[in-house]
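Structure in structure tokens, see below.
Every protein chain of the complex appears in place save one, which is left out.
Chain lettering (A, B and C) follows the sequence in which the chains are written, and residue indices restart at 1 in each chain.
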Amino acid sequence: MSITTGRKTKRISFNEIGTFLTNTIDDGELLAIGGLFKQGRPLALVREVIRQRLKALKIISSPGSGFDVDLLIAAGCVAETFLPAVTLETQMCPSFRRAVEAGTITAHCVDALSVVGGFLAAANGVPFQPVAAWKGSDVIKHNPLIKEITCPFTGEKLFATKAIRPKLALLHAQEADEFGNIRHLSTMTYADQLIARSADTVLVSVDRIVPSEDIISRPRETSIPCIYVDAVVEIPFGAHPTGSFPNYSIDEDHIDAYAACADAARKGAPDGDRDLQAYIKQHVIAPTDQESYLASVGGTIRMDELVAEAQAL
Amino acid sequence: MSITTGRKTKRISFNEIGTFLTNTIDDGELLAIGGLFKQGRPLALVREVIRQRLKALKIISSPGSGFDVDLLIAAGCVAETFLPAVTLETQMCPSFRRAVEAGTITAHCVDALSVVGGFLAAANGVPFQPVAAWKGSDVIKHNPLIKEITCPFTGEKLFATKAIRPKLALLHAQEADEFGNIRHLSTMTYADQLIARSADTVLVSVDRIVPSEDIISRPRETSIPCIYVDAVVEIPFGAHPTGSFPNYSIDEDHIDAYAACADAARKGAPDGDRDLQAYIKQHVIAPTDQESYLASVGGTIRMDELVAEAQAL
Amino acid sequence: MMTSSTIRNSQDYTPAEMQAVFLSRDLTDGELGAAGASAAIPMAAMLLARLKHAPNLSIAGEMFVNPYPKQLWSSMLDDRALGACEAAETFLELFAHSHRGLDFFFHNGMQIDQYGNINLHHIGGTIDAPIMRGPGAANISYAVTSRRFYICTSVHTKRTFVPKVDFITSPGYLQGPESYHAAGLKYGPKYCVTPLAIMDFAPQTLRMRLKSVHEGVSVDDVIRQTGFDLQIPEHVDITEPPTADELRLLRDVVDPKGLLLS
Partner (left out) sequence: MMTSSTIRNSQDYTPAEMQAVFLSRDLTDGELGAAGASAAIPMAAMLLARLKHAPNLSIAGEMFVNPYPKQLWSSMLDDRALGACEAAETFLELFAHSHRGLDFFFHNGMQIDQYGNINLHHIGGTIDAPIMRGPGAANISYAVTSRRFYICTSVHTKRTFVPKVDFITSPGYLQGPESYHAAGLKYGPKYCVTPLAIMDFAPQTLRMRLKSVHEGVSVDDVIRQTGFDLQIPEHVDITEPPTADELRLLRDVVDPKGLLLS
């Protein structure tokens, strides 16, 4: 029984991303970003957020974030973060550090369970999630998302973490059909499903659109069903410079070059700010399609290397 | 990197099931049963529960249950049920109905969200799960698993449902490796993962043991990781007469024949009780291995039909 | 109970087909809905709506997303009945759907009362000492959180349609407007669809009201088979029979084995 006749596509083109963003999130609202650390981050979508000059955003993510958040801060899009860890793993995030130290953004003190518990509560449609695993840390003294609560069965004191409902979630996955059924081929799906189920609107970039028949042939592999997805866009290497396994690996060289540039700016090096803004101009503002972006970061030769690295794992 | 050398197997033989059961659950304790309605129910394990003469059990399950619960009640193993729906779908469960009406078992008044929420809380390691979706039903007036609670953020009144930690969970899946990594091939995995994560001890029957390399080659398809599983046993047609898709379909004829027999007993038909006990003797007590059980229910000819029905879907 | 002899054109379509067709017309493109177990007529209605006028209707909330069954089965909540689908979910997602609600759901009951309350727990006695114990219900939440639900039953008799259910498994309009609002309920049953007729609920009283009778059924037939004082408006329509196109899609595509014919 084939009943896709007449069904509306959720696929949008790269050129439509900007309008989709400005239609679904305003300055000052809560934006969620999928992926984890240096993989599965929707960088092509994040760059469009910068090009649309969205301002004063509140940013939340799966508990581990880094490059994209730092770039958004460097570009002046962020007012507040609700991010447990902000790191490039082998080094700190320069623009995050600089902005928090200068007091130009507010980095709320949260941890993994407050963020994941908040997504979980929102996804489940309840106002809070109980958490019993916090003791002794200063994080819980400053965490704005939590309150004490008493278990009505045991009488024990524990915490409630508040439901988190982002205005918009940006995610990246490897495959989807045009109706918005998402499939992660990466071993890790991070918090992407939870974020999709908790956000008001969900936009997903994928490496490849596949036929709906392919999705239906393996339904248990659909990681996010279409009912949680509002739009899907095919962007080859859309996660670059983060990785999209098993398709392409992490471009550590690009991330390191960015970090060196942003760290020089943080340290007040001569031309530091100019060089950082030149990075943003060259790799974010100027390339208004993915082809010109890829050309700006090493083109086919570099992408082939990242594909080969992923295949060798 | 292969590091399975020296690793202990979790595989047990059919003959070891009885000892495993008596070592892990006592009379009067809480037993959880996986699957849903007429599929994926661990019937071979349930029959061993009866053969071991376990008594006064409290039974919980995914929210939809039927044949196995009715059989356990007919065999006199059950004192209390925490089961939202007990039905054969096209007809009621005769022994359940009879026992509740006679007052010989207590059928607690619970629903899907109290059971799933209770498993979820236990799986998450918190003492309760908030539920906000109950209003107007008499079920919540009689549900022993719930209490009122106030949201510390919104002030709204809602419910807390208590963590449920079964002493033992019996599950059925299609494949596993000998280290207890479980793979459901059925589209539906029911509440099996939640039950596995909430129970003290977990025993899983599978249609087929596969090599560990096969599990490792597709890790996203492992439905229950080995860390939640204590023992695994290969039992061909171990879910019969319920289905184990896509391997074999539901034996509706067998279930109907049982139901007719149990319903005659319920109605007090002449020889009704004798016939029901004869069913139990013939299909549960007498067959002490799976081969003789299968011979008692139609043998290879009938199993081939059920395999063919599943393949035709 | 409905018998085939009361249908004028019994050769044309069955009461079950009429029920499925009526329900399908009331489902809107883009909505999200589900049916529970033992729900061949609701599943037929959803599948027919997708084929006919609602290609973007999503079926989800019972652990699978957008099934493509090859035929109808009397149970519609197992792999057999599912055929294929676009995504698998678990009870974890069902927990979430139950809170966030669907656009529509379907219910059935051992007893249905004049306010659309549904009983699947017991008849006579008490819940702890029942004369007759029913199966209970897996999920009582969709009646509360879904924007609307349909009562769909294949039995229309005085035993089923009672003035007041012995136990409210899933709430309809409780004991009318006051109790309904006091309980904090926001939604409720839209139509009650039986082999004889379609009922709705009077906006002021929230009591069940005859809307239309199926071809060959008289208003008196319905009154006779209903155990409470059914509201009868001045004008009662005949339920619009299935069109040739609806019957063709239903029989050729949705229900090729004729489950609703038998």
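The rule we apply is simple: a residue touches a chain if its C-beta (ideal position, glycine included) is under 8 Å from a C-beta of that chain, and two chains touch if they have at least 3 such contacts.
Worth saying up front: this structure is predicted, and the values here are computed from it rather than measured.
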Chains shown that the absent chain touches, full complex: A, B
Identified contact with the non-displayed chain, of A:Gly117, A:Pro166 or A:Pro287: A:Gly117
Sole residue of B:Gly28, B:Gly103 or B:Gly125 that reaches the chain not shown, by the stated touch rule: B:Gly125
Chain not shown: contacting residue from A:Ser137, A:Ser217 or A:Ser296: A:Ser137
Candidates B:Cys226, B:Ile255, B:Leu276 or B:Leu294 - the one touching the absent chain: B:Cys226
Sites on subunit A contacted by the missing partner chain, in the whole complex: 36-39, 62-64, 83-87, 89-90, 92-93, 96-97, 100-101, 103, 106-107, 109, 111-113, 116-117, 119-120, 131-139, 142, 186-191, 193-194, 243, 245-246, 249-250, 309-310, 313
Contact footprint on subunit B, counting only the chain that is left out: 1-8, 123-126, 177, 179, 181, 197, 212, 215-217, 219-220, 222, 224-227
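Note that in this section only the chains that are shown with their structure count from here on.
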Chain pair whose interface holds the most contacting C-beta pairs: B-C
Between subunit C and subunit B, distance of the C-alpha-averaged centres to the nearest whole Å: 29
Distance between chain centroids, defined by C-alpha means - subunit A, subunit C (Å): 42
Shared-contact residues (touching 2 or more other chains) in subunit C: 64, 70, 83, 85, 88, 95, 98-99, 145
Multi-partner residues of subunit A (each touching 2 or more other chains): 125-126, 219-220
